[in-house]
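As you look at this complex, bear in mind that one protein chain is not there, while each of the others sits in place.
Naming follows writing order (A, B and C), and every chain is counted from residue 1.
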Amino acid sequence: MSQKSRHIYRQLLRIRTFEERVGELFVRGGTAGSMLHLSIGEESGAVGVGEAMRPGDSFTTHHRGHGIFLARGADPQRMMAEIGGKLTGYCRGKGGSMHIADMGLGHLGANAIVGGGITHVVGAGMSYRNHQTGAVSVAFFGDGAMQQGGFYESMNLAALWKLPVMFVCINNEYGMGTRLDRASASLEFVRRAETFGLVGAEVDGLDAEAVQETASGLLEQARSGQPAFLKVNCYRFHGHARMDKSPYRDDAEEQQGRQKDCVVFQRKRLLGLGVSEAECDQVVAEVAQEMDAAMQFALDSEAPPMESIYDDVYAPGQPKPESVEARMRQAMHSPILSGEEA
Amino acid sequence: MSQKSRHIYRQLLRIRTFEERVGELFVRGGTAGSMLHLSIGEESGAVGVGEAMRPGDSFTTHHRGHGIFLARGADPQRMMAEIGGKLTGYCRGKGGSMHIADMGLGHLGANAIVGGGITHVVGAGMSYRNHQTGAVSVAFFGDGAMQQGGFYESMNLAALWKLPVMFVCINNEYGMGTRLDRASASLEFVRRAETFGLVGAEVDGLDAEAVQETASGLLEQARSGQPAFLKVNCYRFHGHARMDKSPYRDDAEEQQGRQKDCVVFQRKRLLGLGVSEAECDQVVAEVAQEMDAAMQFALDSEAPPMESIYDDVYAPGQPKPESVEARMRQAMHSPILSGEEA
Amino acid sequence: METTYREALRQALQESMRADTSIVVMGEEVGRYGGAYGVTKGMLEEFGEQRIIDTPISEESIVGAAVGAAMTGLRPVAELMYVDFVTLSMDQVVNQAAKIRYMFGGQIGVPMILRAQGGTGRSGAAQHSQSLEAWFMHTPGLHVAMPATVTDAYALLKHALTLPDPVVFLEHKSLYVLKGELNPEAAPVWGKAQVRRPGGDFTLVTYSRMVHRSLEAAEALAQQGIQAEVIDLRTLHPLDMETVNASVAKTGRALIVTEDCLTAGVSAELAARIMEGAFDYLEEPVLRLAGEDIPIPVAADLEAASVPSTERIVAAGKLLMRR
Partner (left out) sequence: METTYREALRQALQESMRADTSIVVMGEEVGRYGGAYGVTKGMLEEFGEQRIIDTPISEESIVGAAVGAAMTGLRPVAELMYVDFVTLSMDQVVNQAAKIRYMFGGQIGVPMILRAQGGTGRSGAAQHSQSLEAWFMHTPGLHVAMPATVTDAYALLKHALTLPDPVVFLEHKSLYVLKGELNPEAAPVWGKAQVRRPGGDFTLVTYSRMVHRSLEAAEALAQQGIQAEVIDLRTLHPLDMETVNASVAKTGRALIVTEDCLTAGVSAELAARIMEGAFDYLEEPVLRLAGEDIPIPVAADLEAASVPSTERIVAAGKLLMRR
């Protein structure tokens, strides 16, 4: 028992600490841009569902997906490097924080379009059904994506075709500056999912183990062809992205929201199970070291080479896009285009 | 009492007969194309809701909207002329059957994009709210549009902003060759609408007066800022469009479906109320004459003049699009472009 | 053997699906109905519901699901009945399918086909008659095919079903009934323009339905002593400017004929590319005969007048040769 609880604590802490280092990397100027969305306060959704998933299962995430991928086995160094826009990153520095993906671990991709990755799991579910792999594909998205029409089309397709698919809404109460109750007239999301033919549940994100338990049940139903919907309630501790100081919500609310801290909760649980403060601090120290190393790896890594700019627009072997410069040179029958020689 | 029932009978019959004449016009080669969607069998939704609406209320329809506009006061001659692609039509022969509109009667337009007109009523509702006109805007669409995501966004916006809006699903059981239960995993549309914050109801389309009664109640709630959803259950008597002979459904089902005939039902009601067969036949004869005249008007009308092709791309006074021919002439410094002179 | 454009497409799908079990066809009415234009008729019976998949009216998710399927081992052919409806799927086509390989650093591609048909000819009015190929040509990461002939419908679709990247495959609603010889052994044609008619006086560049009107016009012009070299591009990406510019280098004059509307359409890119590739040979400006810059009207005569006719192609050819 406590073994599992320790593991969950470490996983939650790894995400929390990773995100803190992302913030630090940004301050140190080591990130590609500032469109960085930290999942601090939402770790339980990632870990709870991530632990309930099996090897071979796949998933897509929204723009706030670092934690989800970490919970599914990501290498923090390659993640941090991608966030830094480095060649050693998961996407060779082309995608960045909002487009991390890894086919090896079943990460079909983070998406910078709110709702953009939701339907992809429907297609993955079709593949798993046709090939009878027994895998499930899980879409993670925020409460804001509940207002995107495509999500409802996707729920219907999954139910209509009885696909091994689960939809997980990480409800952190906000979409940028808009609190959920100002974005959605009704909050009965689970009942709503049921009227599309899904099974659904809602769970308090304070307790990652409770999230895992609920997710496990739904996942197995999904695996057997009954698609599911899960809503994990938590709170976005910080601003929307690095530049946002959340002026649209008052400190009282924020303090209140941050009380719902799944990391603190899990540590308390460990202590209750007789784990010592020292042991817990030991985990904290190990994780800090791991994530410091990840940040350092990103800082030490190289940016992608200029030539790579035309790579991977099309598959290897297919013609690469012609450069604008080459096109102009051809037009002018000129071998070169440069300040000096021209 | 029977006065109203007579009126409803006439309205139902006018739609039925109009659509029959559209079919005839097509056979006689008098229509612009074959993308003609007849609402035979669905007259009660149009008449029931149309009668419940008030002057000043507006609406949008789907591609099968002839009957709805007739129920809202359309001139059958101008409608038939538009279906014929004639200058005397509601859209001067530019729009055709799928794009009939008339701002004077609050018809914000038929739409050839399934679901395309649904959100327009949300915007109209915003206008009515801001200008406090007391009007309601009603979106009519088919069961197939229930699978379009935009509809769910629209329901949420209407509920979130408490707009005077009603959504009416004319469920004729089919979207082209796809029966509703093969398009939607769940048929709990009313409960679904409720989870978006709307009030809703479902009504049997056999009885137009029942439809009107239900619609009236919902409309008044919508008028007071509680948006509503109504599902009218009927059956598409004929093929999807003129070329479709419905091979995908068997005769038994069709015969069965056509039993649900709101015109026959209303006639029976009149007889029950003591109206004589002769009186009913009199209505039939008058309506036949009216619709024959509409068809003749379309046949006798002129096609829009060639020059009008560049009109109304932009507002009067704004520059019209340059013709492709003029552009080529300029390029060649040539005053003319024609087989002879060139 | 002699067959039709519609049957040629079906034959390509059937042969490919027999050889490659990862191919699935999904879209509205592709199964029981047999396709709005009959292309997939009978295929449900042969391949079953897991490979010929009738979908609800959910364009965004039809394409989105195809993207996910393509990333996980299937090769979907997602059909949008009318290209006009791609307006509901543009995020999945442009932001997802076209960019995934690049965004993800090359680890995965999206081998899918988006099949649709466009163009005028049925009084479908403004929302059922558009030619939107320029949007896709302007989207890096996509292939764009627009077959004009029976053999190309077959050959291009078969090849598209082997490509590792997404293909927008655009048919023309007026070509389904086109009859012609289907030569299954025809040489691979992907990215290779075809000279449909040799001629030395001017180069006529076109594709899809306009190939046929252009050939008719070329015949009429020949009667009057003007020899047009008619080039069918077949694919807009890849774009075979070598063939086009070699012809222009020979003729010194070029006329582009497209059905899509003039401004910022395919004809603009072609004119620019000819100027870039054959400027020194040009005796006249490249002429563009394209669709008018208007929504398509429903009235038959107006609809017809909104896109190039054989007569107008003849007139444009004569204008180009007037001095």
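As a working rule, contacts are C-beta pairs under 8 Å (C-beta built on N, C-alpha and C of every residue); 3 or more make two chains touch, one makes a residue touch a chain.
The shown structure was predicted, so the numbers you read here are calculated from the model rather than taken from an experiment.
Judged over the whole assembly, touch between the missing chain and the shown ones holds for A, B, C. In the complete complex, the hidden chain is touched by one of A:His37, A:Arg78, A:Lys94 or A:His107, namely A:Lys94.
Among the residues C:Lys99, C:Arg115, C:His159 or C:Arg213, only C:Lys99 touches the chain that is left out of the figure. Within the whole complex, the absent chain has one touching residue among A:Ile8, A:Val22, A:Leu38 or A:Val114, and that is A:Val114.
The missing chain, though absent from the display, is touched by one residue of C:Met17, C:Ala220, C:Val244 or C:Val286; that residue is C:Val286.
Contacts to the hidden chain, counted on chain B, fall at residues 58, 60, 89-95, 99, 101-103, 108-109, 111, 113, 116, 118-131, 137, 149-150, 153-154, 156-157, 160-161, 311-316, 318-319, 321, 327, 330-331. Residues 32-35, 85-86, 93-99, 111-116, 144-145, 147-150, 175-178, 182-184, 248, 303-304, 306, 308-310, 313, 321-325, 327-329, 331-332, 334, 337-339, 342 are the ones on chain A that touch the missing chain. Touch with the hidden chain on the side of chain C covers residues 60, 84-88, 90-91, 93-95, 98-99, 102-103, 125-127, 134-135, 137-138, 140-141, 237, 239, 260-261, 263-269, 271-272, 275-276, 279, 282, 284-286, 288, 293-295, 297.
Just so we're on the same page, only the chains that are shown with their structure count from here on.
Between the Cα centres of chain B and chain C there is a gap of 33 Å. Centre-to-centre spacing of chain A and chain B amounts to 45 Å, using the average Cα coordinate of each chain. The set of chain C residues that touch two or more partner chains comprises 56, 58, 60-61. For chain B, residues touching at least two other chains, in rising order: 147-150, 182-184.
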